[in-house]
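Input: one structure, supplied below.
Note that one protein chain is taken out, while the other chains of the complex remain in position.
After this line comes subunit A, so read on.
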Amino acid sequence: MAPTDPHTRPHTEVDMPDTPLLSMRGIVKEFPGVRALDGVDLDVVEGEVHCLLGQNGAGKSTLIKVLAGAHRPDAGEVTFAGEVVSFASPQAADAAGIATIHQELDLVPGISVADNVMLGHEPARFGFTRDRAAEETTAALLRRLGHPEIRPRRELGRLSAAGQQVVSMARALARDARLIVMDEPSAVLDPEEVRNLFRVIRELTADGVAVVYISHRLEEIREIGDRVTVLKDGRTVARNLSARDTPTAEVITLMTGRSIEYVFPERTGGPPGDVVLDVEGLGRPGEFTDVSFSVREGEIVGLAGLVGSGRSEILETVYGARKAAAGTVRVEGKALRPGSVPAAVRAGLGLAPEERKSQALLLGEPVYRNVTLSAMSRFARSGFVREDAERDAARTETARLDVRPADVRRPARTLSGGNQQKVVLARWLLQGCKVLLLDEPTRGVDVGARSEIYALIRELAASGVAVVVVSSEVPEVLGLADRVLVVREGRVVHSAPADELDEGRVLDLVMEGAHV
């Protein structure tokens, strides 16, 4: 355990007891158009719980993927147990003694619990699996984790999310890992299960295992963590802070202090017009409850919240892509049929979804066909498409949004993230939509193109479109929106004009239980 000196001042490093088990230095990882990691340092010593903090997009997930051997860094050095290592594959990291419990559980739903725990390391004799041995080992591990009720023979897919989490933990334990990375392990657990998780973590660390713990819940970090490393925009901004004694305000400042300046256009135009979109009492069991808000002509409303808070689900339900269990959505006073996207589109709604490539684009098709997808029938005479008219219309819209390259016959796949997003926006401009729903509009868009997208969104609003923006990046919501709704655990917990809020306040509302 790292000593926690009560007099440690914020920003000073906690003394390190001995040479670190894991040391990462200057890790750089680039993806096309994005520098996800831009020089990250991380030190983890034996027997400590090291917390990794940072906003969405700060690079936490990329960093642990580098650590787990899923990504190879473009630069930097990783030292593990005194040796410089370079994991070519997840198997290599696994063999070295690093186990990762990913946020999206990497388990096989169709096979038994025991088979999952032993996957890749099945006890066998002469090539025959020894199921009894596997089941006994698994049962012992599950008992240790405080879940003797999970039967090793049970099919994994039949367990609850929390149960699967436990199995994932058991799998890490079965490897005798020296370092276990846990990516938001508490997200799917109830308080009792979190307490259990913490007990197990304490047992592990007492045995000298190191844990890298990622969570958005600051209170948890205070309870279980020893030291904290803060990431922002792909860089380490503070390392080895005391998990217990660093003031929350300090941590939030570290997480939010900007090094990259986003350029948000000035708010223009007079007061917003009439209410266009009116959402009342919207709910879906297990996702969100009693969500009400309205958006006026020319207004931008932002939904701030963490992944899993229900913000994307709310947007998709408004759009009809998910069927509302309760409540109504009205566009210009007329109620929409729940669960019908065509009805929503006819009424003038448009959605730019979160996963642009898998949810919005036909990547192999030319740009113009992507632009005209929703308005196709307008370019058809008795069912026959007039491609010239179609291409001309697409050209007009893409030129208006300055999509580059300008050739609309190019496959959508060949465009950059920012230009792909513009193609999606062009689709809705062509359709003539009155309400634009934007889910993470700048995800995968590089910094330069972001300002362009922001300006575009503002311009659309100024032309009378009602806009709803969902983003996990608080500055984006604050910079773009006129009004902000904060969503936490499926409820709108706060609503205020954007200029009455600041980043720290929103983050505080977004992250449950952190008191500034």
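Here is the rule we go by: a residue touches a chain if its C-beta (ideal position, glycine included) is under 8 Å from a C-beta of that chain, and two chains touch if they have at least 3 such contacts; residues count from 1.
Keep this in mind: contacts and distances are computed from a predicted model.
A.B. asks: For the chain that's not shown, choose its UniProt protein name out of "Cytochrome P450", "ABC transporter permease", "(2Fe-2S)-binding protein" or "ABC-type nitrate/sulfonate/bicarbonate transport system ATPase subunit".
C.D. replies: From the listed options "Cytochrome P450", "ABC transporter permease", "(2Fe-2S)-binding protein" or "ABC-type nitrate/sulfonate/bicarbonate transport system ATPase subunit", the omitted chain resolves to "ABC transporter permease".
A.B. asks: Looking beyond the chains shown, say which of A:Ala75, A:Ala124, A:Ala335 or A:Ala380 touches the absent one.
C.D. replies: A:Ala380
A.B. asks: For the full complex, which residue in A:Glu192, A:Asp207, A:Asp402 or A:Asp499 touches the chain that was left out?
C.D. replies: Per the contact definition at the top, the residue touching the missing chain is A:Asp402.
A.B. asks: Going by the contact rule already stated, which one of A:Val345, A:Leu436 or A:Val474 would touch the omitted chain in the full complex?
C.D. replies: A:Val345
A.B. asks: Considering the whole complex rather than only what is displayed, give the residues of subunit A touching the chain that is not shown.
C.D. replies: Within subunit A, the residues touching the omitted chain are 33, 319, 321, 341-342, 344-346, 351, 353, 358-365, 369, 373-374, 376-377, 380, 383-385, 387, 402, 404-407, 409-411, 413-416, 427, 431, 446, 448-449.
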